[in-house]
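Every protein chain but one is kept in place in this view of the complex.
Right, chain A next:
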């Protein structure tokens, strides 16, 4: 079975983003970029499936600028076998991402797609479900545990108020939650080896997909700031204040 993992090059999770002066978007000049953390979990899970002998090949795909090749090389260094970059200019919305991934799925016929549950830049959380819909496949979102047996996947999902276990018919799309696994570090020797590997390139036109955004961003602004309050000296004083504020 082949496993496909989409990975996104996103602003590093440690970076505090800055808004452009004209409120048109985020200032990305000289900002550290990394693989979306949920996608790292997805790559790790795919590589583990291969190590367990349940997958033969792990193909990683990124949709983005040419710099996204670096993100793909990180995935190769973690143990992915092959990488494909679909070159695009500006940000691509989840529906267009799903359509491009559908094109890849039709070509590559993976048995399983493992995607991050959301990218930490736009926080949309849509692409995996949209791909499953377009392919007519089952979906197992917010995966906490995954097992593959024959032509079925057993996925334990994090839902509001607990965990839910589903059996999915393969091929299917899984999206990863935080606790699915702990991604490995790409070691330096593996990073060096990954540098020599080929990253195949395609364009949206190769898949006949129009990636022009359909949503228009009117403005990006900071959320209203909460003013800090006061410090109290003791638990007793705190309780008094809370009574005064009528919240106890």
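In this text, contacts are C-beta pairs under 8 Å (C-beta built on N, C-alpha and C of every residue); 3 or more make two chains touch, one makes a residue touch a chain; residues count from 1.
Definition applied: contacts and distances are computed from a predicted model.
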### Name per UniProt, for the chain absent here [options: "Glutamate/glutamine/aspartate/asparagine-binding protein BztA", "Cytochrome c oxidase subunit 2", "Electron transfer flavoprotein subunit alpha" or "Peptide ABC transporter permease"]
"Electron transfer flavoprotein subunit alpha"
### Query
Which listed residue (A:65, A:103 or A:125) would be found touching the missing chain in the intact complex?
A:125
### From A:32, A:196 or A:214, residue that would touch the chain that is not displayed
A:214
## Note on the structure
Touching the hidden chain, out of A:4, A:84, A:172 or A:209, is A:172
### Query
In the whole complex, what residues of chain A lie against the chain that is missing from view?
11, 16-17, 19, 26, 93-95, 98, 117-118, 120-134, 136-142, 144, 154, 157-169, 172, 177-179, 214-223, 226-236, 238-239, 241-242, 245, 247-248
